[in-house]
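What you see is the complex with one protein chain gone and the rest in place.
When the chains are written out, they are named A, B and C in that same order, and each has its own residue count from 1.
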Amino acid sequence: MTKSQRLFEVYRTGLVILISLLIAMVIILLVSEEPGEAMKLFLIGPLDSLRHIGNVLEMMVPLLFTGLAVSVMFSASQFNLGAEGAFFFGAIGAAFIAVNWNLPPVIHPTVAILWGGLIGSIFCGIPGLLKVKWGSSELVSSLMFNYIAYFFGLYLINYFLRDVNAGAMVSHRFVETSKLIKIIPKTRVHFGILIAAVMVVITAIFLFRTRWGYRIRVIGTNIRFARYSGINTDRAIILSQVIGGFIAGMGGSIELLGMYRRFEWQYLPGYGWTGVIVAILARNNPVYVPVAAFFLAYMRIGADIMSRSTDMPNEFVAIIQGIIIILIAATSFLSKQRHKMVVKEAMS
Amino acid sequence: MSAFFDIIFSSHFGYSVLRVSTPILFAALGALISDKAGVINIALEGIMLISALTGVIFSAITGSAFFGLFMAVLFGGLVGLSLGYFSLNLKTNVILAAVAINLIAIGGTVFILYLVAGDKGISSSLASKVLPKINIPLLQNIPGIGPIFSGHNVLTYLAFLSVLFIWFFLYKTPLGLRIRAVGENEHAADSVGISVVKTRYIALTISGILAGFGGAYMSMGYVSWFSRDMVAGRGFIALAAEAMGGATPIGCMLTSLLFGFFDALANSLQLLKIPYEFVSMLPYVATVVGLVIYTIRKTEKIRRIQEKAAEGGNA
Amino acid sequence: MTDEPDAILRMENITKIYPNGIMANKGVNFSIAAGEIHGLVGENGAGKTTLMQILFGLNHPEEGKILLEGKEITIANPNAAIAHGIGMVHQHFMLVPSLSVAENLVLGVEPRKGVSLDLPEAIRTTEALSKKFNLKVDPRSAIRDLPVGTKQKVEILKALHRGARILILDEPTAVLTPQETDELFDELKLLKDQGNTIIFISHKLNEIKALCDRVTVMRAGKSQGVFAVADVTEQDISRLMVGRDVILRVEKSVAKPKKPVLKVQDLMVVNRFRKKAVDDISFTVRQGEILGIAGVEGNGQRELVEALTGLGLYASGDISIGGKDIKKLSIRGIRDLGTSHIPEDRMTYGCAADLSIEMNLLSYTHDHPEYNKNYFLMDINAINEVSNKLVEEYRILCSSPQQEVRRLSGGNIQKVVVAREFSSNPKLIISDQPTRGIDVGATEFIRKRLVTLRDEGCAVLLVSADLNEVMELSDSLIVMYGGKITAYIEDASSISEEALGLYMLGLESQGPEEIRRVCHD
Partner (left out) sequence: QKKAEVAEPAVEAEPVLKVVNLLNGVLGDKSFFDSAAAGMDLIKAEYGDKVEVKTIEMTYEQTKWEPTLLDIADEDWDIIIVGTWQMTEMLQEVAADYPEKRFFIYDTAVDYSLGLENVYSILYSQNEASFVAGAMAAAITKSDMPLANGDKVIGFLGGMDIPVINDFLVGYIEGAQYVDPGTKVAISYIGSFSDSAKGKEMALAQYNMGVDIGYNVAGQAGLGQLDAAKDMDRYAIGVDSDQAAIFVETDPAKAALITTSVLKRVDQSLLRAVKLHMEGKAPYGEAEVLGFAEQGVGLAKNDIYEELVPAEIKAIVDEAEKKIRNGEITVSSAFGMDSDAMNNLRNSVKP
């Protein structure tokens, strides 16, 4: 990419975000009885108090992890959509350790998070394995695995971790030592955000500065070339899925230990799917993942705050997110302008 | 164990297998058409959801189930068309465009439901209609068989008839030939003046229409309301069913029935006190296992062919 | 230059820039007269295909207009072209492999019976056309089972069936044997006599001389003018094509072969369609020699190369490199024995177009200690240094080694491939179509390098569809036909093109003992 083209990409992304915000405005204007208030809350709400800023940061944490996970898996051009299941199932793994084990403070969450990551990596690794071994579509099997993770996870909670005295299907309380400490007073922002920041750096270094990351990127751009060059593509594909799964599993564990007292999810929490959006916005580049995660978290929190105090349901954010994906990934969006630029460069 | 077989061999069970297979079969046929045109349509899930809501809203407004069905199918086709627009015109990767459509469908249906019905969960405050059931005159009186095959929703019969239609369409009509040509070698099709884009648009629209039928069945046959996220992965399962069925109409039907079997089993087995989470997993596990077996067989077959030919050569 | 009084078709001032910034046509003027066979020549990459695709509606120019019988027309898509009576036989076949000949023929203009496809009618049509134009094909067989020559006939029939009066043939002879070429020429002359106009693209000037009435020469995206074939010599055309008097002749000394490096014994490869693509062949390549494989494309060369490099499986036989059996080795393992491979298709196998030159240069060596600072991290400085050196040494034209490969020209992409493959101290180079589709300069450069490496003691296996190239560059030759070796020519300079053509077509074959000499045992 030349510098001007890179600038063009930035301009394009900015324009897409602007367009989607405009569409958000239009929807609000059409639907709401109090559009002024709704828009104000949507745009300013997330920043108007420390707690709301905290909400945005809290929301970013799971998105950072699933965004990184999906980025790594997509970097190898594997459409593994199992981050959702890995996140959920990783959290279940962490819940076991958080409930049943007694360990010293720092060690306890560390073990739980690593264990959750391990489980996540197995979980995303299997569709990868099926793909390289027999060519079963990783897209289809990872989708099925999400449901398997969901039901199997609920089974484990119900039969092994369930607090029978609780009035809902939830696990026992986590042992205090397992929880991640809150780092900003008056918010729920927890230590996980620092782990996430470190993971962003590690993932970026992994993808761009190590031979394993190199192999994954080569496979992602041209797998036949990778094979031809002697790269063990099967191994690298599985590695990318396992690492993606590990990050997603870690994310699930960290979300759980940072934000909850017990395992309480009755549904797949959906962060895996949002991770796909984050990764697309970030063009699978870990360095941009925090920006994308922040943007999405901001929008979601804005919508929540808005829907709480006005008549706007927050689900409209899903529509905006969908539009963003389509436009960002639309290679021909503004392609005429881009082509003009190319023509100009070629002529000069 | 005997209780288990009592369940499986009852005609109620057979009936429910057909019932629960219906939406998957529609969507699997939708997946088939777009696959033949060389596009993976994972938006089936979202299309079904959108159509399910559309059917409910319009049948409630007009009081006519068939008008609701018409609108559901129309919307299904339109969403298929818009997937075409995103992937063929805007050149968004078709998987990502479909992820986006699914996302819009999940949030958007709740949003619209809220605007129309004032609820975010379920449409029960709308007086929506259901599509009629059909008793098949002679068949319904045959003991054992009658209760399995008679008395289904019209769309169930339509789904199984569609298998024939789609087979005929793909293999016996000019458009079917074009769709297959586009899917196999788009440059070849392009070079003889077949518009690849137009053909894919048509395929995606038909795919959307079929998913639209599946969605309408969900809210106007399978149950009589719309509730959030009610499609619950059936669109994804249909993709697996299509892959497992070897991308043929008959294969789609058989694998949809297989899935229907496990789904029906999951609903019945609870009465036998098997943990429901475990049983609920069955259809998905069955799908993955089926998919893997199918792909193993495919790779094995190629290997065997090569080995056999080699032996023949040495002799 | 001749002026054209009765131009049936005229393209004026055509300019085409691809999204990757390559300007493939620059203000090209092109016109043809009714009822002629018009040659279009130019080196690989000169923009011939691009120009014709514009005419056929597959590509759209930035500037310029097209006039048919004096009237300006726009050709938005192939349908419009077909409607104007323009048909095209593409450089790469445009057929659907799983469908039958008849189905391919009627694709897009299907006969109908009610709503359904009238297949019997399609078969009848095919048979009638085949008879009329004397192009023999079986309407019922599936395309994937047909030999190349027959596929070409299907392509021509397709165009004719659509009522083409102006027929574009894009390098139709590239995949044909001399004998098949003669047959094609007879058929084309018949078509001309029936009143059709033909545009014929080729690199081979003798073919142009034999067939065409007039010829347009292109160089680097520009037209160099139109000439009556009778008025110009092959040398004239060649000078216009390359812009200088070059005859690609590589200076090389007589080979001094030493120890065997690659030994192939009774190798058999079976493809997906149960066909024996490589049928029981044996040969040896020694240090310090270039062994060429001549043969029409599709006679097992690809499968052979895939078996040798580990990209494909083989059914039986033995391959050893430097004395090591490779049966159980991975691609990496084979490369570690000192094997380099210039793949037939640089875009499919040779590079990752979206990555930088630097990253492409590293694909095999990226985990070698010299590029890794420690167990975990790669050494960016070392990588920069080496890639700068290679870019310079191989004269790769680029803004920096960080530039995406996609934005390089074909010849420079090939240089990236070659730089990578030649710089890893190879003992054996498997070189498959090393100069296909690149400019003269790059071709010369690569051929010289191959000779240098040979002289340094490398064993080179050269596969090329370009007869000139194999004959010029090889020390010895084997000819492949139908998966078998039909001849071994110890001294490549001792054989004529015609004699080679007989072996390539399987019309003649040496005896087993004679062929066996290539094993040097």
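Odds and ends about this structure:
To be clear about the criterion, a contact is a pair of C-beta atoms (placed from the backbone, for glycine too) under 8 Å apart; a residue touches a chain by one contact, two chains touch by 3 or more.
Since this is a predicted model, take the numbers as computed values, not measurements.
Although it is left out of the displayed model, the omitted chain contacts the following shown chains in the full complex: A, B. Within the whole complex, the absent chain has one touching residue among A:25, A:114 or A:169, and that is A:169. When the missing chain is restored to the complex, the residue among A:77, A:158, A:232 or A:285 that touches it is A:158.
Interface note for the absent chain: among B:21, B:92, B:150 or B:227, the touching residue is B:227. Hidden from this view is one chain, which touches chain A at 51, 55, 58-59, 154, 158, 164-170, 188, 259-261, 264-267, 269, 304-305, 308, 314.
Although one chain is not displayed, chain B still touches it through residues 10, 12, 16, 20, 117-127, 218, 222-225, 227-228, 230, 232, 267-268, 270-271, 273, 276-277, 280.
Everything below uses one rule, namely that only the chains that are shown with their structure count from here on.
Chain contact topology: the protein chains form a complete graph, every chain touching every other one.
Between chain B and chain C, the centres computed from C-alpha atoms are 44 Å apart.
For this pair, chain A with chain B, the centres built from the Cα atoms lie 29 Å apart.
Shared interface positions of chain A, defined as residues touching 2 or more other chains, are 335. Residue ranges of chain C in contact with chain A, taken from their complex: 17, 19-23, 62, 309, 311, 330-332, 334-336, 341, 343, 348-355, 359, 362-364, 366-367, 372, 376-378, 380, 399, 404.
Note for the complex: chain B touches chain A at residues 40, 42, 86, 89-93, 95-97, 99-101, 103-104, 106-108, 110-111, 114-115, 120, 233, 236-237, 239-240, 243, 275, 277-278, 280-281, 284-285, 287-288, 291-292, 294-296, 298-299.
Those residues of chain B that touch chain C in the shared complex are 168, 172-174, 176-178, 180-181, 184-185, 187-195, 302, 305-310, 313-314.
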